[in-house]
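All protein chains of the complex are present and in place, except for one that has been dropped.
Chains here go by letter, A and B, matching the order in which they are written, and residues are numbered from 1 within each.
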Amino acid sequence: MDTISRHQLLAISIIYQIGTTIIFGFASGAGRDSWLAVLISTVLGTAIIMVYVSVTHLNPGLTYIECYPKQFGKWLGTPIAWLHPLLFLYIAGRIVADINNLVPSTILPGTPSWAILAIFIIVIGYALFLGLKVMGRLAEIILPLLGLIYVVEVVLILSSGVIDLDNLFPLLDKGWNRVWKVVWPLGIIQSYGESLALAMIWTSVKPKGRVGRTMILSTLLAGSFIAYTDAMAVSVFGEEIFKRATYPMYALIQAINVADFITQLDATGVLYFCFMAFLKTYIYLFAAIRSIQKLTYAQSNRSFIMPVTVIAFVLGLTMAPNVIVHITVVEKIVPYSPIYLSLMIFIPMVLMAVSWLRRKQV
Amino acid sequence: MRKSILLLLTLLILILQTGCWSRIELNDVAIVTASAIDLAQDGKYKLSVQILKMKMTKGMSEKGGSSEKATLIMSARGDTIMEAFNVLDKKIPRLIIFSHNRVIIVGEKLARAGLAPAIDFFSRHREARGNSFLLTTRGEAAELLKVPANFEIFTAEEMREEEKASMLDTASIRDFIYRLFEKGIEPTSSQMQIVPMSDPNGDPTKEDEMGLGLVGVGIYRKDKLLGWMDRPEAECLLWLRNRMKNAILTVAIPGKDKSTGRVSVQVNGAKTKFKSKISGEKIQFDISVKMTGELFENSTKLSIKEMNNLNIIQQALEKEIENRVTMTVTKLQKQFKSDVIGFGNILHRQHKNDWNKTYVSRWEEEFPNIEVNTKATFKLIGTGRANESIVDEEELEK
Partner (left out) sequence: MASFIAFWKSEMMLKFPWVQPVVFVVVAIVLSFFTWFRKPRQERSKDSDSEE
């Protein structure tokens, strides 16, 4: 059986939710109050995730997207359900494009994009082939390792003497405006609305139950982690540089300089990011495949792995000519796109309400 | 059997994943250790770099023995920094990388004209690191690169070590850019000159008696150099920014018989706190400096075993600190009109609303008018290994 334990779900979720925000400086539009924006997003994000969880609870045994045809009827529910794998594919392509932009511009300048992405995608394809169980184990093993690396990083940054806590003040300098602008909708969508894809693996969690608690725990942990990293970056660079840097977290690692001896640890940050991106892409593709499998009543998901990975590869390769355009899309278009907003926030709420009402009727 | 094949396959794949595609071999690169940027006559940038010479002899690389110079100085001109690098790249058979660039020296002409365009490159390129130190010098920056190193293998390392010793206010690229952006503080950079090793006041004589010394601090408004502050004032800046490592304070204490002796103290730690007050149109800052130190030289006739005398010395030291701080701040206010200490930032933090409403746009005009009061406290924690002065002393100086 392709199942994962609750603990493995926790590991997967934490890594997934920290995800790609680590490199891009989550909520950097809020300047020095970004950590505050992150914390607020975390709280709101938990609420959103509870919506997803309750949907699966109210429809026991079904994966998340199967609830749509069930509750909304087959003529309305099925197209809505089909929107999900398309969305997942698109987001997976975006993450691959992230890699496409980050790796060549930092550590492997001469290597052609297709080579980097091809290796990435092939490994993901293989992982998909092996099944969710394998990813669960992988996340479980790697999480402590990632945590350790992070702690070492923090210690090194503290020892480099580059932190100046004064940079975090004055608080709320430009008022709450900036903070709200970042929280809604981008902050909520970024890591928490995207947890929608995680909803597809909840039915694989054995022993059953307590998924909600696990998800809340992982959300809070991931959120604190991101907030802390943001705060650290601001205290090292000051608000202006943080807002302007393309990859603030990467710059944070570059700032490590202990006794002029331990320096140039840049590659660690990129590796970190690559792994996060790997897991996130895997989950998205897995969610897409499972959704397609459920919606086409296919026996196994093997036949979908190939086309899905190829699509992700092509998307990632062609999506963005450069990182600036890429980030602009994320900041300007995506949050207001009706697809993201409705699929991640509004429609699930409606679904939850409908499921609950139906339940009461019975 | 299958397992060993799988293992072999895994190892093979691992090896392929090491990113060898973009590999750069050590003997294909020229490592830049220091860069110097000047403004040439025709408005172009003149970029000079100090490159570490590494020859491949018998399969091992050496950094050049003591008999020959370890570094090579090259320069080129270009409309932008990158262009100049490009020209340099073409002059030698190796690829230039500057991830180990330790210092960036900027010539005076360029500094006065505005550093920001030159520095932009260093804030973008992936090899440029934010913790390289930024130095300025009177005259041409390229000259500094030519001085032979006395203690280290190459001068870039020497410059860096001097900067790290932090006797005067230092600035890394990241610091400089940070202060460029912040509205409440202006950038500074250290000033390094060629100084003769033997006679600090005389003219430079023989070549191998030259070295590099930090002689002052450059004061900027935005990215344009305004002028220099010399050693005592620069030390003061360091105290005020709470970045002091160690300093020596000397104070003259007049004796009863009209003789003057001097006392020198090594300062161990300094803590400065700022408090700002806004009353109507007037802004007032209260600076409190707390220092502790040990007395290591006493050439007065005071017997430092006596508590009274210690108090006299402490008070004299405190007066000296207050004087210096006031002098430095006044000079910044009146002569340079540039807030390099960060009074603006402090006002921002302590009075956020007032700053945002009124002062953020006019800080440059407001700064010269603020009132600054200094209060210093000095705690003498020891007098070294000896109690009494070996200078002929009198009893109980009051």
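The rule is short, and it goes like this: contacts are C-beta pairs under 8 Å (C-beta built on N, C-alpha and C of every residue); 3 or more make two chains touch, one makes a residue touch a chain.
Everything quoted here is computed from the prediction, not taken from an experiment.
Contacts of the undrawn chain with the visible chains, over the full complex, involve A.
When the full complex is taken into account, the listed residue touching the unshown chain is A:Pro69, out of A:Gly19, A:Gly45 or A:Pro69. Within the complete assembly, residues 1-3, 69, 74-75, 78-83, 86-87, 90, 93, 131, 203-204, 294-297, 299-301, 315, 318-321, 325-326, 328-329, 332-333, 336-339 of chain A touch the chain that is not shown.
Definition applied: only the chains that are shown with their structure count from here on.
The centroid of the Cα atoms in chain A and the matching centroid in chain B are 42 Å apart.
Of all residues in chain A, only 105-112, 115, 119, 162, 166, 169-170, 173-174, 237-238, 240-241, 251, 254-255, 257, 260, 263-264 touch chain B in the complex they form. By the touch criterion stated above, chain B contacts chain A in their complex at residues 16-17, 19, 21-22, 99, 126, 129-131, 160, 164, 174, 177-178, 181-182, 345, 348-349, 352, 356.
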